[in-house]
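With one protein chain withheld, the remaining protein chains of the complex are depicted in position.
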Amino acid sequence: MNGLLETVAHTLAPGLLYPTGGAILFALGLYGLIRRHHLVLRILALNIMGSGVFMVLLGVAARGEGPPDPVAQALTLTGIVVAVSATAFALALVVHLTRLTGHAVMLPGPPDDDAPVEDISREEHHADGGPADRASSEDRPA
Amino acid sequence: MIANTLTVLLVLAGLVFFAAGTAGLLRFPDVYSRLHALTKADNVGLGLVVLGLMFQASGPADILKLLLIWVLVLAAGTTAAHMVAQRTWTHGEFESDR
Partner (left out) sequence: MNGLLVLFDLVLLAGIVGVAWRCLASTDLFRAVVLFITFGLLLALAWVRLEAPDIALAEAAIGAGITGALLLVTLERLRSIMAERRSGRPHSPPPDPTGPHALLRALHDPLPEHRTFLPALTFALVVGGLLVTALWHQPQSVGLEPVVDAHMDVSGVDHPITAVLLNFRAYDTFLELAIVLIALLGAWSLGRHDLIPARPAPGPILPGTLRLLVPVAVVTGVYVLWAGSHAPGGAFQAGAILGAAGILLVLARPRQLPMAPGGPLRLGISAGVALFLLVGLYGLAAGHGFLGYAEAWAYPLIILIEVAATLSIALTLVALFVAGRPAGDDA
């Protein structure tokens, strides 16, 4: 009984168990990303996929004897911060889309050309929202 | 050895409170009684867990950090419960798909 337990424990070591769980999370997020239409839910699905990747990385990093691989951990830390930035930007886009079209749903099929566009004129738009935008808005007289 | 026994006993006692609080959260009918179950049980439960872990601390700094965690959770839990209750009082029960 004890020997069997040890064998099972060896097979289910964290270095194998958690990467498997990460792969399951990734697949689950992928499924949700395809199936759900609301953009906030899709962002959640993407985040869950990302968490699956983090779990694979950290699980593989914790394999074997000795302390875990710090490079994989540092990479994951970087990934978490990038994920929150991307999520925040995506959510800002969703809010903007909702303000323009009235819904935050991405329907299957070709994009809807009849969406009302009258609101766009109200907003300031900069085609290249990058550093140039920042510089120009600083230079603008108040 | 005594310290380890005390830790196990206190953490187990804390877990009983957590289990009771969670059961209350799941089973109680309205927001107020759920909050009541959650905050009371979790505060005492966390207090017991923290008290148990203090016997494993390596020095006074660790003990103070554990104590700080408990105080912060008390403060944050109180505020969150108050705000949830207040919102329920003014806006009715949570019903998010409006």
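The first chain written gets the first letter, and so on, giving A and B; residue counts start at 1 in each chain.
We adopt the following convention: a residue touches a chain if its C-beta (ideal position, glycine included) is under 8 Å from a C-beta of that chain, and two chains touch if they have at least 3 such contacts.
Since the structure is predicted, the reported quantities are computational estimates derived from the model, not experimental observations.
Chemist: Who does the absent chain touch among those shown?
Modeler: Counted over the whole complex, the chain not pictured touches A, B.
Chemist: Spell out the interface residues on chain B facing the chain that's missing from view.
Modeler: The list for chain B reads 68, 72, 75-76, 78-79, 82-83, 86, 94, 96-98.
Chemist: Provide the residue numbers of chain A that touch the chain removed from this figure.
Modeler: The list for chain A reads 5-6, 8-9, 12, 14, 16-21, 23-32, 34-38, 40-41, 44-45, 47-48, 51, 54-56, 58-64, 66-78, 80-89, 91-96, 98-99, 101-105, 107-108, 112, 114-116, 118, 123-124, 126, 129-131, 133-134, 137-138, 140-142.
Throughout what follows, only the chains that are shown with their structure count from here on.
Chemist: If you average the Cα atoms of chain A and of chain B to get two centres, how far apart are those centres in Å?
Modeler: Measuring from centre to centre gives 31 Å for this pair.
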